[in-house]
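With one protein chain held back, the other chains of the complex are shown just where they sit.
And then chain A:
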Amino acid sequence: MDPITFELPHTLKAPKAAPSLGPTSRTMQPMITGTSVVAFKYKDGIMMAADCLGSYGSLARFRNENRFMQVGATTLLGASGDMSDFQFMKHKLEDLLTSEYDMDDGQSLGTKSVYKYVSNIMYGRRNKFDPLWNAYVVGGIDNGEAFLGYANLFGTTYQSDCIATGFGAHLAIPILRRRVEGRADEISEEEAVRILDDCMRVLLYRDCRAFNKQRRAKVTAQGVEISEPYALETDWSIADRVVGYGA
């Protein structure tokens, strides 16, 4: 006869999957989110902009977020989407940077390597049906050449002279197509700033998750520079003539 056994409370395990619980599910929605990142190549390297807002749904919850990360000497990462997933990615990259530093082999992580790493993580997580809810822009100078790449929660990636995430893909890309594409290496820093601010202004007017406090960042041969937050000049005098939005 079998001995009588019983489960102690701490050995009881909740079943991971049971018909009554329905299918297992992972994070199905982001919590604190950042909106668009706009980026493009210009004469001296690459330039990006993103605002400082971490939204909680439609609530402007955190208004002093930094959505950029410098990765090594010549790479910049811009993030939109879930901010905690961005923090997770930052920790992964810090760990990578540390282990590379420890190797002490005189080599440093290039922009393309960082881009490949970020892309692989994004694609790997989507294959686990547990994606990081972000769209990333990786930019920098790799072997003297400007590089700009995109990776998102589906593991989709592409490289282009002009990249914008989120709402920016609809509102900023047409502007960048007209003003940047095909002439990236003619654009001076001053013009690049003007183009970037124009894109961000359009987004500020039309994207309800945008915020008038933003950072600009650039990567040039001199390295990575992330600006302090600044505000854009806006003109709302025509606002009362805008119709068709329920007003």
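Operating definition for what follows: a residue touches a chain if its C-beta (ideal position, glycine included) is under 8 Å from a C-beta of that chain, and two chains touch if they have at least 3 such contacts; residues count from 1.
Heads up, the rule we're going with is that contacts and distances are computed from a predicted model.
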Listed names "Proteasome subunit alpha type", "Ribosome biogenesis protein ERB1", "Acyl carrier protein 4, chloroplastic" or "Mediator of RNA polymerase II transcription subunit 20", matching UniProt entry of the absent chain: "Proteasome subunit alpha type"
Contact with the hidden chain (one of A:Asp102, A:Glu190 or A:Asp240): A:Asp102
Residue in contact with the excluded chain [from A:Arg63, A:His91, A:His170 or A:Arg206]: A:His91
Interface with the unshown chain - residue positions in chain A: 91, 95, 98-99, 101-102, 104
